[in-house]
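Sharing a structure, written as structure tokens. Questions coming.
Every protein chain of the complex appears in place save one, which is left out.
Labels for the chains are A, B and C, by order of writing; each one numbers its residues from 1.
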Amino acid sequence: MHTINLSNKDIHTDLIMDIKEVSGLEKVITKTKNTKVEELEINTDNSLKLNKKKGLYETITFKDITDKNNFKEVEELGIKTLKRVITKTKLQDKQKVLVIGLGNEESTPDALGPKTTKNILVTKHLFSLGEVEDGYLEVSTIKPGVTGTTGIETKDLVEGILTKIDIDYIIIIDALASSSLDRLNKTIQITTTGISPGSGIGNNRKELSEETLNIPTIAIGIPTVVDATTIVQNTLDLILKKIAYNLENNTTDKLKTIEKINYSDTKKELTTEEKEKVLGMVGVLSKEKQKDLLLEVLLPNNNNMMVTPKEIDYLIDKLSLLLANIINKTLHKHFNPTN
Amino acid sequence: MHTINLSNKDIHTDLIMDIKEVSGLEKVITKTKNTKVEELEINTDNSLKLNKKKGLYETITFKDITDKNNFKEVEELGIKTLKRVITKTKLQDKQKVLVIGLGNEESTPDALGPKTTKNILVTKHLFSLGEVEDGYLEVSTIKPGVTGTTGIETKDLVEGILTKIDIDYIIIIDALASSSLDRLNKTIQITTTGISPGSGIGNNRKELSEETLNIPTIAIGIPTVVDATTIVQNTLDLILKKIAYNLENNTTDKLKTIEKINYSDTKKELTTEEKEKVLGMVGVLSKEKQKDLLLEVLLPNNNNMMVTPKEIDYLIDKLSLLLANIINKTLHKHFNPTN
Amino acid sequence: MHTINLSNKDIHTDLIMDIKEVSGLEKVITKTKNTKVEELEINTDNSLKLNKKKGLYETITFKDITDKNNFKEVEELGIKTLKRVITKTKLQDKQKVLVIGLGNEESTPDALGPKTTKNILVTKHLFSLGEVEDGYLEVSTIKPGVTGTTGIETKDLVEGILTKIDIDYIIIIDALASSSLDRLNKTIQITTTGISPGSGIGNNRKELSEETLNIPTIAIGIPTVVDATTIVQNTLDLILKKIAYNLENNTTDKLKTIEKINYSDTKKELTTEEKEKVLGMVGVLSKEKQKDLLLEVLLPNNNNMMVTPKEIDYLIDKLSLLLANIINKTLHKHFNPTN
Partner (left out) sequence: MHTINLSNKDIHTDLIMDIKEVSGLEKVITKTKNTKVEELEINTDNSLKLNKKKGLYETITFKDITDKNNFKEVEELGIKTLKRVITKTKLQDKQKVLVIGLGNEESTPDALGPKTTKNILVTKHLFSLGEVEDGYLEVSTIKPGVTGTTGIETKDLVEGILTKIDIDYIIIIDALASSSLDRLNKTIQITTTGISPGSGIGNNRKELSEETLNIPTIAIGIPTVVDATTIVQNTLDLILKKIAYNLENNTTDKLKTIEKINYSDTKKELTTEEKEKVLGMVGVLSKEKQKDLLLEVLLPNNNNMMVTPKEIDYLIDKLSLLLANIINKTLHKHFNPTN
């Protein structure tokens, strides 16, 4: 579990696209009925202005991944996106890649990284034997485990390994904490800005990034957990959007049920007065104050828990296979999976 | 996953103690700093009046079970409670017990039943060999799986097995859907009224109970999942209780943060006007209307998901061991676990 | 683990083709470089004469199943063979099939049955919903577990289930004990004569067969374990065959090493005098006496262990997928696996 590194201050979110200030800067690469790929490039200029780390942020949004067709579509988008990141960071001619699966494989929602590495086609040991045909890069993997079970700071472990093994760039996989119910298990984020293991769930681990490791670093994450506070805030927002939608559509009964509307797409916003009418003083609090209030009532009984969907075992199986396919097919031109 | 059978109408909750109408009827058996055991006996009279199934409902409430001392304390309470249920249902002299672990062992939060049966000391096959000392009952187990993976209605499967195997009473273990964030993984419910597999998560499976199986049935459940709607409703309630607490304590700033108060214990209730001030029209809706509204905004994007804590793998390990210890030490007088 | 039922007396082998007396009766259906399918039909006449159970015995022999091409070839042979068995037993128009995965899923070499059922496409519960297109049979599965962990006799459990569930015929999957090192994980046996769980490894469980269950029964087994005695006997035989081969090829040095000869195909047999020269008195003992001797020296220190190859985890994964594919593609005309 980690936070994608966005800035030096702790912004309590994993997904760049959720951050208000970047809104408008991201570029939609492709968009279909079920998927969207967005790109955000933070350069030296706007890095200072936005207080964001310089780098490339790609976000692939999708629907239910357990559907066979969705899976195929997202896999193809993932390959295109990862290839674009590799090209933009001028790594396309590099041969030696280390894939690092972060996370605790004993904990289902945190097992995304380790489970992905299990399906990576590893070739490094075969290169020294001269047994590799053209069309394959020199790929190795590690699952460093989590500090809680190894006792070792993950960054130190990775740094140590890199002193003895000749690697051109690393790809790090990790499960993220989601800042939105909508994105849970439905977003892949690929960035060049590194990762801080555990930060998404309140642990403080050292950053893994090009700055700290002196090696180009591509981080790939999928949010697999969300906290109760986020669920409540997202739901309150949806209520406001629903009322806005009803008003916009001249529905006299503001609470009237309209079947099957996905209110998250509603553009119209309520006025402060309208918000107060619907949700009282809670509805007009700033996001930060609202969050503080929710934390206050949830924390005492340990109720601000990080949660994951009931079906997480099945989802992690699918998502880790998806990421492994994306990485294998991006790195190995001739990759052709067997059953 | 199931709903403990409380009545013939669908009341959308698993835990008897959460039901308003029974409030006041339950008897507190024991209460310590960290635990509580409550008993509710529905007899022929109040069964009709309350529209509840006749039978015994025991609820053990506890704190963090990963704490070694809590584990021990709850284990002892569980043994006492299960023994009381067995005695009250006049099963104390019966010898042949079948322990049924319901649920899908491939899905972590639903694996409570199957994982518990793995730790049950099974003796039935040894009795036919004459190899069993005094102090042990004749115990067998099955894990019938879930209809989605076997294709078979669980009740038919159990009924079939009971035609060929001589059993005096059955103990059924299952994971429940929680009707409260507070109780998630922190409650054991023991009842004599049977179980409807899958009902807690919206599936309609046939009831397993003394009525349908013609054999005394003790059901033991722990809530391991909760839906997003419940999380939101619980949180909105906590906000109202927090404000009530602040008013009661003459705190002028109604939203003022007071550290470490568990507001769920607040007795004072806000007036309707106060509720509207705090949470607007949403705050004064009836529980049912409020739930309908939440479902309306959450369902379209499949966001009314059933969730489970991030740490569920570890919790299920502990809880299934806890239930197995309770059952083993209740049934086998001489049970003495080895490492 | 079981013995395929061949006769009423215990003949200490699982695989029909290894039995001397049937030699010459079996019919080779197909034979390629890497595979062979043999069929043996015991009818009322020769059943009495050979003291074998009446029925159909199909044996598919193959090479390393972890090779992708071998896997594909064996899968196709398996489908053809299973279809032939179904047609010959006049079950081709039947709709309702129960697939039973025998064995202990906690013990890798015994997990073949349960792991196969995990990959069976289950449809029975969908038929009652009217949700199934043409081209699919009504398939259900159970994993009854083993008596040692359930306390229940497997045959009683299956018999009970069949009283409540409408089934036309059953397919039983189990891991076998091999009577030959050569066949270990390299043979599929399909018979119509039923199974006795655990008998292959010395346990006495009740037979599962058409006679005992009153329902047509197809048993599919793969030998996954072999005992030390068999390993030694097979090796002593190979030494004799090697010497015979050397003599046949006029090699003066009888012990001379000839690279890469698979001596198991050697037809020439040594004379008794030659055998005694090579292996002393042990070489001229009858098979039964030889086995008794080996058991005598191995049993005291529990050294006549049942063993399985070091790579068994990987092999069971492949073999259970193979059997599931064979069954799915035989039963469901339109079966098309997803990733």
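General remarks:
Heads up, the rule we're going with is that a residue touches a chain if its C-beta (ideal position, glycine included) is under 8 Å from a C-beta of that chain, and two chains touch if they have at least 3 such contacts.
Everything numeric here is computed off the predicted structure, so don't read it as measured data.
The missing chain, though absent from the display, is touched by one residue of C:54, C:72, C:277 or C:332; that residue is C:277. Set against the missing chain, the residues C:110, C:153, C:174 or C:207 yield one that touches it, C:110.
Interface note for the absent chain: among C:56, C:195, C:213 or C:306, the touching residue is C:306. Residues of chain A that touch the chain left out of the display are 106, 118, 122-126, 138-145, 147-153, 156-157, 159-165.
Contact between chain C and the absent chain runs through residues 64, 106-110, 181-182, 184, 201, 225-226, 228, 231-232, 234-236, 238-239, 241-242, 254-255, 257-258, 260-264, 276-283, 285, 289, 292-294, 296-298, 300-303, 305-314.
Keep this in mind: only the chains that are shown with their structure count from here on.
The distance from the centre of chain A to the centre of chain C, with each centre set as the mean of the Cα atoms, comes to 48 Å.
Chain B and chain C have Cα centroids lying 45 Å from one another. One finds 34 Å separating the Cα centroids of chain A and chain B. Looking at chain C, one finds that none of its residues touch two or more other chains.
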